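One protein chain omitted, others in place.
Letters are used for the chains, namely A and B, taken in the order the chains are written, and counting of residues starts over at 1 for each.
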Amino acid sequence: MDASHQFGADVASAVFENLQEQHQWASLQIHRLPGLSRPMIRGLPPRLLYLHPDDQIAALAYEKSTGTRAQHDAEFEWVLAVHLAEKWTLSSLAAVMDALPEARKRAKRIVLAALHNDSTVVYYIVQEGMIKPRQN
Amino acid sequence: MEQPPQQLIRIANISGRYLVFDPDAVSALRRRANTNGTLVGTTPQQPTQNIFLGLPIELRPEEVDALVSAGVAYVVDDVAAHRSALLSLGPDERRAYIGSLRSRKQAAHKVFAEVTAQKASIAASKAEKLRDSAKSDGSLYSRNSQVTSLGVTPTSSVHYVSPDSHALPVEHHRDSEKGALCQFMLGNGYFMTPGLRFGARYSVYPGDPLRFHAHFMANEYGWEEEIPILDIVGGGRLATAVKKAFLIGGREPSATKPDAALPAVRSFSIEWAGM
Partner (left out) sequence: MPFDDDDSPLAPGPVIADGEGGAAAVEEALEDDMPDYKLFASSFTKKGVSSQTIRKGEKDFETHGTRAQDGALESSRRALEDVLGYTRIHRGDAWARGWCFPDFWTDEANVAVDYEGMWLKDRVVVMEHEKGGWMKDIGRVASGSKDQLGVGRLWLLPEEAIYLVERGTVDLWWPYTDFETLLPKGSTSGGAARPGFGPDDYDVGLPLSLEAAYSLFIGFEDEQGKTTLPKYQVYAHLKRAGFNILRAPPEQPRPEATEPSQTLWQWLFSFVKPEVLQFGKQRQQPFGPLVAPGLYRAYRPIYQQLALIPRHKPLPVPPSASKPEDPFRVHFHVWKPGAGGFSKKNPPPPDFRIAVADTADSCLPTLEQIESLLESTPYDPAPEAWRGNPGKLYQRLKHGHRNVIVAVVDRGLVNFMRFGEGAFGEERLFERFDNRNAGRGA
């Protein structure tokens, strides 16, 4: 195992633990996807992490017409673990997106987890293409 | 008056900056090419404020590139065009220009006369109410007589400098390495304003910024250009805090779209995950 490979694995395992212990994600697994040198984490957050604004509007309309809240089950997410001091490129991000299996009805997305030296992790949703922001 | 659709929009290059002065051209850019530019001039109606600015508009070089390659606009060397017009104005052009100034003066005279008449009638009706109609008229007419000679400053030189004088050839225009994202967004109906206030290159709107909020704070990168993760975190966090997404994108060299006039651009939208 070379150094960069080991680095990627270390960052991923730190993020893995953070997801498990701090954010109560379930069914966490580390995956090696074909064509990617970095490991990917896959897991289930305790509640739905992302709802597209159009689906949100639809859910509100549903609630208004039926009087019951629309149920949104949590969805499995792909997590890319990186260190805050790293530099990525459009090309390397595109490679990650391309390596993911075809997604649900919305654009492909990953959760970008940025690990800092004090073991803080911050999480960002990264989606393929121009996806309008959530509004609430 | 609508411009005929095939009429190209004239963009003035003044010492490396791109400006549009003609109000009809600015309106055509907004309505036909979803480009609003930045209003950078002082509004003479209210010159002591910085909220409502007026003509000219300034355009970014990459916006100009996109407009030129979309066949919407052309660029002239406005410094050279004015220099030659000022130093050697032909008698016909001179007559035409003076004619345009005179017609503007006449229009202004008419407006002033109407305003004065309106004021006179208001004053007269007030005076009638006060049953004191003796004084008002005299003073109003004497003020009117002062408005005999007027100076006019046109905003653009459209009646003075021939529109295609010193037009720059299209290929002369710099083919910038960057600009694909801008071209892609303009081609897809988005509007852009400078992103300075949010630390990004562009604020990107889903429609005319007169009506809509921005959706994205956007930066363009080269395909292999290094992007610090810290910049993604900072941009994503700030954009989310103002209900926008942080967009990064650029030209994907390997991807070819044989049919498309627009460059093959790949982009990613980033929002804070809220966890």
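Points worth noting:
Throughout what follows, contacts are C-beta pairs under 8 Å (C-beta built on N, C-alpha and C of every residue); 3 or more make two chains touch, one makes a residue touch a chain.
All values derive from a computational prediction rather than experimental measurement.
Summary of contacts with the chain left out: across B:Leu8, B:Ala70, B:Leu101 or B:Leu230, the touching residue is B:Leu101.
By the touch definition given at the top, chain B reaches the unshown chain through residues 12, 14-17, 19, 21, 23, 26-27, 30-31, 36, 38-52, 54-61, 78-79, 81-83, 86, 89, 94, 97-98, 101, 104-105, 108, 112, 146-157, 160-161, 193-198, 203, 206-215, 237, 240-243, 272, 274.
Following the convention adopted for this analysis, only the chains that are shown with their structure count from here on.
On chain B, the positions that touch chain A within their shared complex are 185, 188, 190, 204, 206, 215-216, 221-230, 232-233, 236-237, 239-240, 243-245, 247-250, 252, 266-275. Note for the complex: chain A touches chain B at residues 23, 45, 49-50, 82-91, 93-94, 97, 111-112, 114, 122-135.
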